[in-house]
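What you see is the complex with one protein chain gone and the rest in place.
Take a look at subunit A:
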Amino acid sequence: MDEQQQTLLNFMWEQSDKLLIQMLQHIGLTFISLFAAVLIGVPLGILIARKKELSGTVLSVAGILQTIPSIALLGFMIPVLGIGAKPAIVALFLYALLPIIRNTYTGITGVNPAVKEAAVAMGMSEWQTLFSVELPLATSVILAGIRTATVINVGVATLASYIAAGGLGEFIFGGISLNNTNMILTGAIPAALLALLFDFLLSRAQRLSFKTVGTAMKIAPALLILLASLYFIPSAYGGKLTAGFTPEFMGRQDGNLGLQSKYGLTIHTIVISDAVMYKAAYENQLDIISGYSTDGRLKAYDLFTLQDDKGIFPPYYAAPIVSNKALRKFPQLEKTLNLLSDKINDSIMTDLNYRVDYLHQSPEKVAKDFLMANNLWRQEANSNTGIIRLGSKIFGEQYILANIYSMLIKGYTNYGVATKTGLGGTKICFDALTNDQIDLYPEYTGTGLLTILQPTQRTIDSLAGDKDKTYQYVKKEFQRRYAVKWLKPIGFNNTYALMMRQKQAQDLGIETISNLKHYLESN
């Protein structure tokens, strides 16, 4: 089946189970945090309307919280609250605070002073004035704040999937990683519709007459709690072990799809960004993760790689890929890049990654140390005969490789180097290469095969996970289709792998993925 030709509706229909779960999670996340924000924000707004000297401080603190980029706010939460729903809810709560506090404040201070004076002069106490005059008259302004907060939350909640809190972001980020437009839209369209729906409903609530607004206010808390509780429906049925897979892994044939079709593996899965996945496994929040076999954190967190006994993960041998145009323009380039060929095996790469990811050494230092140790390092030569544009994807290993290549080029040639590191994904890197925005970047054979070439299943089967066959195939096809050359492999195989904590794997006697399936199905 060719995924490209699949229509959006087909895709949504196929994924309807997941879509429903993600939507419930999304609504739940939005409203749990909104409920908390109303609970805190409205009284805070009332307080600063009473004590105006506090209003500046409170509003600017809430304003500053609002300016923190959402993804960074989620990042700040992880060390404190770990992964999952908790940090996501706290982050969303913080975002929702400002509009609610500000509108409560504006609403209350905006009540006609004559009406307020009348209330006091009739002999109402401060609380009576608040509840029977000020709050009812401020309701529509407060609701406008809640409406803003809701729309913000529906949007920001898509980021919650980065830290394993679920929601429609799982489709969106999976789709971005896999360059699957249908998948992106399957997440994005419902998210947009949810935002529009809640915006519309709240705008109607805002226009309620004074007659009905009282009743509406009584129903509102119950409705909020109901919507908030939707989050817990999907997680009510869990399993023995919990897996955390990246959005990309979730959608790949050589990922979760293959696990399901080839192994028949079904496991309680949450979607999580690889930045926090390893630590979460180490801290027992996850049991199985989809890692990379050369990831430095493997070593840092003492993780055990399950053997892929049915061979669903194709070989991912790394090699620089260069546009033909650059090779012609810079004759010394190929020879220089090939200096690294067969120099880095799996364990060396894991160690290099470990230094960067875990010991927090800079990629430059790790690259230089490696070259020195292998007698490859040379002082920078004059660079005046052109600039080579070097790309890399956005993870540590690629940064290290980019630095190594940069130093080699500077040391062995007269070329200068401009690096464009941190490109967001395979598709972005590759498009930059074919559009002549970069000259080269390190790529993996398996990725080249499955993500870029996307051959038929028969072709994939014919390569049968064979290292050399795969390399030869991508080399030939890239040259033919894109005028891009695969240089010699660097040596290591950074393939997908399932990993567990060493101790848990031993305790459960799990060494292969088949063992894992067997364990999950027993008792």
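Everything below uses one rule, namely that a residue touches a chain if its C-beta (ideal position, glycine included) is under 8 Å from a C-beta of that chain, and two chains touch if they have at least 3 such contacts; residues count from 1.
Keep this in mind: contacts and distances are computed from a predicted model.
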| item | value |
| --- | --- |
| Candidate names "3-oxoacyl-[acyl-carrier-protein] reductase", "Osmoprotectant transport system ATP-binding protein", "Linoleoyl-CoA desaturase" or "Thiazole synthase"; UniProt protein name, chain not shown | "Osmoprotectant transport system ATP-binding protein" |
| Identified contact with the non-displayed chain, of A:Leu9, A:Leu54, A:Met122 or A:Leu196 | A:Met122 |
| Residue, one of A:Leu137, A:Leu185, A:Ile394 or A:Ile428, that touches the chain absent here | A:Leu137 |
| Residues of subunit A (touch criterion as defined above) contacting the omitted chain | 112, 114-115, 117-125, 128, 133, 136-137, 210, 213 |
